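Omission of a single protein chain aside, the complex is shown with its protein chains in their original locations.
Let's look at chain A:
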Amino acid sequence: MPIAVSPERPRTGVIKFTGGLIVKGDALVEEDLWISSVTGKILHSQEVFYDYHVIPDEVIDLRGKVLSPGFIDVQLNGAFGFDFSTVPEDMTTYHKGLKQLNKQLIQTGVTSYLPTLPSQQADVYHQTLPYLGPSGSSRNAADGSESLGAHCEGPFITESKCGIHSPSVLLTAPNGFADFETCYGASNLTPTTPHQKSPIALITAAPELPGIASAIPEITSRGIRFALGHTEATYETATAALQSGATMLTHLFNAMRPLHHRNPGPFGTLGKAAGADRPYFGIIADGIHLHPTTVKIAWNAHPAGFILVTDAMKTLGLPDGMYDWTNGDRWEKVGARLTREGTDTLAGSCATLGECVENFWEWSGASVPEVLRAVTATPAEMLGLGGVKGTLVKGADADLVVLDAREEGGRKKVRVEQVWKFGSRVS
């Protein structure tokens, strides 16, 4: 009698995660997740089961832990001693350093990110941008964390809100988009072949500066997202920029006009942005840049736009101490706090995205899936990568983290236990 019970099945590369909680929309559900280590994507398990009679090769017991999409950081200036903006004599050193950073960064649960360049001279962009574009095309888990494209934060920003950006390199754009081309390099804005992607994913600029607002449509038409930041924009100016195609506010509250009850500033667009969608916004929840209540207010104002970012510097992951910076500056790192030597000027952050997640969870009272959304689905949607990154739906990349998220001694703790990239375990 022909019974189809084959003793030996061919290996399929299918891995099943079971016995844990899966982030599904705004809920944690007790479901299994199937991924393919061959394609590096998430599978619709029921479909594969019935259509192809597939049984997983490997079963990962999550033991009650949370399985989430991998974290996405849309504002990271450097880490583990590597700074994206520092151009060495020999660019092969840069390339090596970048590769090293990717391998270390992924251990923290950040499976993709935007390498961020604060305001620089034009030649820095010309030299570094070709290295910083989307790096996931080879889908090789061993490469570590994946760049989704560069984030150019400046130099088209307002001097009065420049923070630690060097005022000497700041620009305006009297010639509109042409000035952006001159600064970043025309080929970095407009790919030479239609299949190529621009190495730039996001540009932060101040819309009130001459020529900036009018250049927004040119930029966004190339698939590059436009964020408002380091700006003196009023509520009206910000709203107009959103109408022109801007979709994001870079590190909300920091380096912009604060909320005034008669002029709400850029923050006001979280309440209403007439004629446009309310923007996404980055929040640095390192416990230093923003008061916990401020973070909570922003979350409550527009949870669907809330994105956690680190704005971390190269000292992320390094021990505390004094570090040399560009232009002869020296910066002091104490825990997650980074300041210019002898001052209180904040110079970015040294908190990992996981720490920011922990803080936000502690302060907001949001549910675990809501908290995780701020570092997964929301940043992915902001970048136009909904359904590809930051989600566990069928066909999305199998970039995953297994989290131990629980309350411990009255404080909420999130520990990254496993990291998976393109369907392979990397940590």
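A few remarks follow.
One rule holds in what follows: a contact is a pair of C-beta atoms (placed from the backbone, for glycine too) under 8 Å apart; a residue touches a chain by one contact, two chains touch by 3 or more; residues count from 1.
By definition in this document, contacts and distances are computed from a predicted model.
Among the names given as "Glucosamine-6-phosphate isomerase", "DgyrCDS14225", "Cytochrome c oxidase subunit 6b-1" or "Translation initiation factor eIF2B subunit alpha", UniProt records the absent chain under the name "Glucosamine-6-phosphate isomerase". From the set A:53, A:272, A:291 or A:330, the residue in touch with the chain omitted from the display is A:53, counting the whole complex.
Checked against the full complex, the candidates A:45, A:75, A:204 or A:378 give a single residue touching the omitted chain, namely A:45.
Against the chain not displayed here, chain A makes contact via residues 1-7, 18, 32, 44-47, 49-50, 53-55.
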